[in-house]
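Shown here is a partial selection of chains from the complex, left in place.
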Amino acid sequence: MAAKDLITFDNEVFSAYAFWSAVLVIKVLLMSLLTAAQRFKTKTFANPEDLLDKRLKVKFDNSDVERVRRAHRNDLENILPFFAIGFLYVLIDPAPGLAINLFRAVGIARIIHTIVYAVVVMPQPSRALAFFVALGATVYMAVQVLLAAL
Amino acid sequence: MAAKDLITFDNEVFSAYAFWSAVLVIKVLLMSLLTAAQRFKTKTFANPEDLLDKRLKVKFDNSDVERVRRAHRNDLENILPFFAIGFLYVLIDPAPGLAINLFRAVGIARIIHTIVYAVVVMPQPSRALAFFVALGATVYMAVQVLLAAL
């Protein structure tokens, strides 16, 4: 089937990609609100114009704020490349069962990654496991696209 | 209409998405040049190999450079997810008037965000407003895609 014919919500692989992409877009955007919540709670603001009270000063080193920011940056590093390669992976017409489970793996692993990193801090290897499940699934898709495009 | 048939410049929604994506890609890439301009102006270089003059040392804490870098990072956090979800939103065949105005809102709000954050610093809530307009529009699109893909 030509790649373009796979772009339809009747294709369950495309539909699963759209679903998990939408979930992860919302998840990534919520990280900004989580950072803001930590900034207000700890009164840690990075810009003079953000200071609520004239007696506050800009601060950059609160460990709770920085933890959320590291989790957020890790999302940018891993989820944003998934948006690009997940779409191309749909277009190589993969086996539906495998593809849908790969999208699920990325989506669920990245949600768990955020929870154990920045919501309820859990001992390692919980974060490392969540990280590598999503990374492995994304690299697998990229390799399949690479081979199809050679 | 099947999703794929919406991918044509004859579809004004797709065309508006492509237009605002191109504008925002250029805007994000220009942030690197704005950072570089601030680095040269304040002689703040993060790498030894970038030092223009042997008497300079690497520095990381210039507030003008860091301000541009925070604005740039905020772009990555908000504009890059829009590229993914805006495209999927086109494919659910939204009402053209609404969709085109949502893309416009994201594009204009993110340009204003950069101006008030890193070009002519303006008091709050100017930056917060610009931030939340773009965030709200992007989350709305994501929710619509999520519902269409269920």
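First chain written, first letter: the chains are A and B, and each begins at residue 1.
The rule is short, and it goes like this: a contact is a pair of C-beta atoms (placed from the backbone, for glycine too) under 8 Å apart; a residue touches a chain by one contact, two chains touch by 3 or more.
What you are looking at is a predicted structure, and each value in this text was computed from that prediction instead of being measured.
Trainee: Starting from the 2 chains in place, I would like the total count of identical chains in the complete complex.
Mentor: Whole-complex copy count, per this file: 3.
As a convention for this text, only the chains that are shown with their structure count from here on.
Trainee: Using the average of all C-alpha atoms in each chain as its centre, how far is it in Å between chain A and chain B?
Mentor: That gives a centre separation of 17 Å.
Trainee: Any idea which chain A residues touch chain B in the complex?
Mentor: Residues in contact with chain B: 4-5, 7-10, 14-16, 18-19, 21-23, 25-26, 28-29, 31-32, 46-47, 49-50, 72, 76, 80, 83-84, 87.
Trainee: Sort out for me which residues of chain B touch chain A in the complex.
Mentor: 2-4, 7, 66-67, 70, 76-78, 80-81, 83-85, 88, 91-92, 117, 121-124, 127, 131, 135, 138-139, 142-143, 145-146, 148-150
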